[in-house]
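Below you'll find the structure, written out as C-alpha cells, and then a few comments.
A protein chain is absent from this complex, but the other protein chains hold their places.
Moving on, here comes chain A:
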Amino acid sequence: MTRNPQNGLLGRIDGDVAGILLLAALLVIVLPLGLDIFRLNMVGKYLTYAFVALGLVLCWGSAGILSLGQGIFFGIGGYCMAMFLKLEASSPEATKIQSTPGIPDFMDWNQLTALPWFWEPFHSLTFSIVAVVAVPALLAFIVGLAMFKRRVGGVYFAIITQAFAAILTILIVGQQGYTGGINGITDLRTLKGWDIRTDEAKLVLYFVNAALLIGCILLCLYVRRSKLGRILVALRDKEDRVRFSGYDVANFKIFVFCFAAALSAVGGAMFTLQVGFMSPSFVGIVPSIEMVIYCAVGGRLSLLGAVYGTLLVNWAKTMLSESFPELWLFAMGTLFIGVVMVFPNGLAGLYQQYIAPRLRRPIVGRAKMPAAAAPIIPPHTAAD
C-alpha cells in the first residue's frame, strides 16, 4: 500500500513477507515438531477457520462489509468435499447390507432407493474440487447481486446474511434423506483409496492445509496491494466518492464477497478432510458469529492477525472447555466485548501500536534516519 520514503522498502515489503515467513515456519516446522499428531490435527482444524478469517479481513476489514453468514460458505465447501468422500465410502460392496446398496447409508435409512441427481457429479474428484470453490462463490454472487445492486448494506446486510445461515441450517436438517440431516455426513474413509483416518494421512493433510493457507494469504496480499484493495478501503470510507469517481461500487462489493466466500469454502473442504465429517453445526448463525470473533480478536485489518487470532481463540476454547466447559461461552462473550471496547483493531492493532515501533527503531537507526523522522503509523494503515 503506502510506500513511505521514511518507512523504506525494508519497513513494509519485508515486513509483510517476513511475517508470512514467520507464520510459515511456525506452521510447518515448530508446530509439527512440538505437538503430537492428535494436537497437530487439532491445530489443522483451527487453521481451516483461518481461511474464513482471511476472507473476513478483506470483506469486513478492508471493505467494511460485515457478513454474519460465512458459515454458509464454509459449510457448503465442506459439504461438497464430504459428498465426494461419502460416495467413495458407499461402494456397493461396503454397503451391501443396505436395502439399496451403493448409496450413502443415511439415504438408505431415509427410504431413498436411488442417488439424488445432484449427488451424481460428486463421483468425480475434479468436479468436487471445482464445486468446493464454485458453488459458494456462485451463491455469494447471487446474494451479492441481489443486495449490493439495491444498495443494501451495513447492519441490514449483516442481518440478511445471518438469515441465510439460519435458512441453510434448517434446509440441511430438514432434508435428512439428501443431506444427512442434523448428524451431517459422517463416516468418511478414503480419498481415491487413500485412507484419511490414519495418523500419517492426518500429517500429510495438515501440511496440505498449511500450504493452502499460506497460498491464500499471498493471494489476499496481492488483492490488498492492488488498486482494487485500495478501492475497497476507499469505499468503506466514502462510498459516494468512489461512485462519483466512475466506479460501479456494487461490482466491487460483489467481488470481495465472492472472494471471501471462496476462501471460506476452501477452509470448509480442508475441515472435512481433516476432521472426517461435516455437519450443519458448522453452518449456522453461532459458528458464523464465532468466525467473526476469531477475525476481530486477531485484528480485522490484518491478514496475519486474523490467522493468529483464530489459532489463539480456538486454542483457548479447547483448553477452557476441556477444564471448565460451562465457562467457555462467558469467556467468548467477554472476549468479544473486550475487543470491541478496548482494542478494536485486535491483536494486530496492539502489535502495531506497542511492539512494532520498538522493533523498528534499531533498523531506522542503522539507516541513519533521525528518530524524529520515524512516522507514527496509525495501526490500521500498516497492518497488512
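The rule we apply is simple: contacts are C-beta pairs under 8 Å (C-beta built on N, C-alpha and C of every residue); 3 or more make two chains touch, one makes a residue touch a chain; residues count from 1.
One rule holds for everything that comes next: contacts and distances are computed from a predicted model.
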Suppose you had to identify the omitted chain by its UniProt name; would it be "Urea ABC transporter ATP-binding protein UrtD", "Deoxyribose-phosphate aldolase", "3-isopropylmalate dehydratase small subunit" or "MoxR-like ATPase"? "Urea ABC transporter ATP-binding protein UrtD"
Sole touch to the unshown chain from A:147, A:205, A:242 or A:307: residue A:242
Contact with the hidden chain (one of A:255, A:271, A:308 or A:351): A:255
Candidates A:124, A:175, A:198 or A:226 - the one touching the absent chain: A:226
Contact set of chain A toward the excluded chain (per top definition): 1-5, 223, 226-228, 230-231, 233-234, 236-238, 240-249, 251-252, 255, 378, 380-381
